[in-house]
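Moving on to subunit A:
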Amino acid sequence: MAPVATPFFFYLLSGIMLIGGILVITRKNPVHSALALIVTLLGQASIYLMLYAPFVAGVQIILYAGGIMVLFLFVIMLVSIDRAMKERQFNSQWVVGIIAATALGGLLIAVFTKGKNIFPEHMLPVVTDSNNTQEVAKLLYGQYMFAFEIASLLLLVAIIGAVVMAKKRI
Partner candidate 1 sequence: MGQIIQYVKSYLTSDQTPGAAGNMFWVLVYILLVFAGLSVAVIAMNWLERKILAHMQVRLGPMRVGPHGLLQPIADAIKLLLKEDILPAEADGLIFWTAPFLVVLAAFTVFVVVPFGPTHAITDMNIGILFMLGVSSLSVLGIVMAGWASNSHYPLIGALRSSAQMVSYEVAMGLAVVSAILMTSLNAEGTGTLSMIGIVQAQQVQHEWFIFKFFPLGLVAFFIFAVAMVAETNRAPFDLAEAESELTAGFHTEYSGFRWSLFFLAEYSAMIAVSSIAVTLWLGGWLRPFPNVLSGATWDEIFSFFPGASFLFLAAMCFYNTARMPKHPLFRIQTIGLAAFGAVLGLIGLVLFIPGVRVRIQDIFWFSAKVAGFMYLYIWYRGTFPRYRFDQLMRMGWKVLLPLGLGVLILTASVALLQQKIWRP
Partner candidate 2 sequence: MIAKLKANYGSGLEPLTFAAQNYMVVDRSLIPEILQILRNEEQFDYCVDITAVHYPAREKQFDIVWVLYSFPRNERIRVKTQILDGASLPSSVPIWPTANWLEREVYDMFGIKFDGHPDLKRILLPDGWKGYPLRKDYGILQQDHEWVQINLGIESGQ
(Lines give C-alpha, C1' and ligand atoms only; values in the text may rest on other atoms or scores of the structure.)
Protein backbone atom coordinates (compact mmCIF):
# COMPACT_ATOMS: atom_id res chain seq x y z
CA MET A 1 0.00 0.00 0.00
CA ALA A 2 1.37 3.36 -1.00
CA PRO A 3 2.25 5.57 1.96
CA VAL A 4 0.07 8.60 2.54
CA ALA A 5 2.36 10.04 5.19
CA THR A 6 3.95 12.46 2.78
CA PRO A 7 5.07 15.91 3.86
CA PHE A 8 2.45 17.42 1.57
CA PHE A 9 -0.41 15.90 3.56
CA PHE A 10 1.26 16.75 6.82
CA TYR A 11 1.55 20.44 5.94
CA LEU A 12 -1.95 20.50 4.45
CA LEU A 13 -3.52 19.04 7.59
CA SER A 14 -1.42 21.16 9.91
CA GLY A 15 -2.45 24.22 7.98
CA ILE A 16 -6.11 23.30 8.29
CA MET A 17 -5.68 22.68 11.98
CA LEU A 18 -3.92 25.99 12.51
CA ILE A 19 -6.55 27.95 10.62
CA GLY A 20 -9.24 26.14 12.58
CA GLY A 21 -7.49 26.90 15.86
CA ILE A 22 -7.15 30.58 15.03
CA LEU A 23 -10.81 30.76 14.07
CA VAL A 24 -11.77 29.16 17.38
CA ILE A 25 -10.35 32.07 19.33
CA THR A 26 -11.16 34.90 16.93
CA ARG A 27 -14.75 34.19 15.99
CA LYS A 28 -17.23 36.17 18.04
CA ASN A 29 -20.08 33.74 17.58
CA PRO A 30 -19.52 30.75 19.88
CA VAL A 31 -21.25 28.37 17.45
CA HIS A 32 -18.75 29.31 14.75
CA SER A 33 -15.91 28.76 17.21
CA ALA A 34 -17.23 25.31 18.08
CA LEU A 35 -17.51 24.39 14.42
CA ALA A 36 -13.96 25.58 13.80
CA LEU A 37 -12.85 23.43 16.71
CA ILE A 38 -14.50 20.44 15.08
CA VAL A 39 -12.51 21.13 11.90
CA THR A 40 -9.34 21.18 14.01
CA LEU A 41 -10.24 17.91 15.68
CA LEU A 42 -10.95 16.26 12.35
CA GLY A 43 -7.56 17.45 11.10
CA GLN A 44 -5.99 15.92 14.17
CA ALA A 45 -7.76 12.63 13.48
CA SER A 46 -6.30 12.69 9.98
CA ILE A 47 -2.83 13.18 11.38
CA TYR A 48 -3.34 10.15 13.60
CA LEU A 49 -4.24 8.24 10.47
CA MET A 50 -0.99 9.37 8.87
CA LEU A 51 0.85 8.04 11.92
CA TYR A 52 -0.68 4.61 11.25
CA ALA A 53 -2.88 4.87 14.31
CA PRO A 54 -6.32 4.28 12.76
CA PHE A 55 -7.91 3.18 15.99
CA VAL A 56 -6.98 6.39 17.74
CA ALA A 57 -8.21 8.33 14.74
CA GLY A 58 -11.56 6.54 14.80
CA VAL A 59 -11.94 7.08 18.51
CA GLN A 60 -11.04 10.73 18.05
CA ILE A 61 -13.84 11.16 15.52
CA ILE A 62 -16.45 9.24 17.50
CA LEU A 63 -15.72 10.77 20.87
CA TYR A 64 -14.58 14.29 20.15
CA ALA A 65 -16.15 15.29 16.87
CA GLY A 66 -19.29 13.18 17.14
CA GLY A 67 -19.88 13.18 20.88
CA ILE A 68 -18.29 15.88 22.95
CA MET A 69 -18.52 18.66 20.39
CA VAL A 70 -22.21 17.89 19.84
CA LEU A 71 -22.77 18.37 23.54
CA PHE A 72 -20.77 21.61 23.37
CA LEU A 73 -22.94 22.87 20.56
CA PHE A 74 -25.98 21.71 22.46
CA VAL A 75 -25.10 23.96 25.37
CA ILE A 76 -24.03 26.88 23.23
CA MET A 77 -27.25 26.82 21.24
CA LEU A 78 -29.25 27.26 24.41
CA VAL A 79 -27.25 30.28 25.48
CA SER A 80 -28.39 33.63 24.22
CA ILE A 81 -26.06 34.32 21.34
CA ASP A 82 -26.93 37.99 21.13
CA ARG A 83 -25.55 38.68 24.58
CA ALA A 84 -22.38 36.72 23.92
CA MET A 85 -21.79 38.68 20.70
CA LYS A 86 -21.83 41.98 22.55
CA GLU A 87 -19.25 41.01 25.13
CA ARG A 88 -15.64 42.04 24.71
CA GLN A 89 -13.73 39.23 23.17
CA PHE A 90 -10.26 39.19 24.71
CA ASN A 91 -10.12 39.63 28.41
CA SER A 92 -7.72 41.86 30.26
CA GLN A 93 -5.25 39.21 31.41
CA TRP A 94 -3.17 39.69 28.31
CA VAL A 95 0.12 40.05 30.27
CA VAL A 96 -0.28 36.57 31.71
CA GLY A 97 -1.35 35.35 28.31
CA ILE A 98 1.77 36.67 26.61
CA ILE A 99 4.00 35.13 29.26
CA ALA A 100 2.29 31.78 28.92
CA ALA A 101 2.46 31.91 25.13
CA THR A 102 6.16 32.81 25.18
CA ALA A 103 6.94 30.03 27.62
CA LEU A 104 5.04 27.47 25.54
CA GLY A 105 6.65 28.72 22.34
CA GLY A 106 10.10 28.52 23.90
CA LEU A 107 9.40 24.96 25.01
CA LEU A 108 8.30 23.99 21.53
CA ILE A 109 11.37 25.54 19.93
CA ALA A 110 13.60 23.77 22.44
CA VAL A 111 11.96 20.44 21.68
CA PHE A 112 12.24 21.08 17.97
CA THR A 113 15.94 21.93 18.05
CA LYS A 114 17.04 19.32 20.54
CA GLY A 115 14.43 16.81 19.63
CA LYS A 116 16.75 14.58 17.72
CA ASN A 117 18.50 13.67 20.96
CA ILE A 118 15.37 13.21 23.02
CA PHE A 119 13.41 11.14 20.51
CA PRO A 120 15.71 8.82 18.60
CA GLU A 121 14.31 8.19 15.17
CA HIS A 122 12.45 4.94 14.56
CA MET A 123 12.73 3.82 18.11
CA LEU A 124 9.39 2.11 18.00
CA PRO A 125 8.73 -0.16 15.05
CA VAL A 126 5.78 0.87 12.92
CA VAL A 127 2.88 -1.29 13.98
CA THR A 128 1.53 -3.32 11.11
CA ASP A 129 -1.93 -2.76 9.80
CA SER A 130 -3.72 -5.81 11.02
CA ASN A 131 -3.18 -5.87 14.76
CA ASN A 132 -2.98 -2.18 15.54
CA THR A 133 -6.07 -2.21 17.73
CA GLN A 134 -4.84 -5.23 19.63
CA GLU A 135 -1.55 -3.50 20.35
CA VAL A 136 -3.35 -0.47 21.75
CA ALA A 137 -5.46 -2.74 23.91
CA LYS A 138 -2.45 -4.64 25.20
CA LEU A 139 -0.68 -1.43 26.17
CA LEU A 140 -3.76 0.07 27.74
CA TYR A 141 -4.87 -2.93 29.74
CA GLY A 142 -1.37 -4.32 30.40
CA GLN A 143 1.42 -1.88 30.88
CA TYR A 144 -0.67 1.20 31.65
CA MET A 145 -3.51 -0.49 33.49
CA PHE A 146 -3.06 1.61 36.61
CA ALA A 147 -3.02 4.94 34.81
CA PHE A 148 -6.05 3.87 32.82
CA GLU A 149 -8.04 3.01 35.91
CA ILE A 150 -7.02 6.23 37.62
CA ALA A 151 -8.29 8.14 34.61
CA SER A 152 -11.60 6.28 34.73
CA LEU A 153 -11.94 7.06 38.42
CA LEU A 154 -11.32 10.74 37.73
CA LEU A 155 -14.00 10.73 35.07
CA LEU A 156 -16.42 9.01 37.42
CA VAL A 157 -15.82 11.74 40.01
CA ALA A 158 -16.46 14.33 37.35
CA ILE A 159 -19.73 12.66 36.37
CA ILE A 160 -20.94 12.47 39.95
CA GLY A 161 -19.96 16.09 40.47
CA ALA A 162 -21.88 17.15 37.42
CA VAL A 163 -24.98 15.28 38.57
CA VAL A 164 -24.77 16.81 42.04
CA MET A 165 -24.38 20.29 40.59
CA ALA A 166 -27.20 19.93 38.08
CA LYS A 167 -29.74 18.32 40.36
CA LYS A 168 -30.84 20.13 43.45
CA ARG A 169 -32.03 16.94 45.11
CA ILE A 170 -31.17 13.42 44.17
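Here is the rule we use: a residue touches a chain if its C-beta (ideal position, glycine included) is under 8 Å from a C-beta of that chain, and two chains touch if they have at least 3 such contacts; residues count from 1.
If you want to know what made the cut, all candidates are chains of the complex that A comes from, given by their letters.
What you are looking at is a predicted structure, and each value in this text was computed from that prediction instead of being measured.
Candidate 1 is the one, among 1 or 2, that touches subunit A in this complex.
Residues 1-2, 29, 31-32, 35, 38, 54-55, 57-59, 61-62, 65-67, 69-71, 73-74, 77-78, 129-134 of subunit A are the ones touching candidate 1 in the complex.
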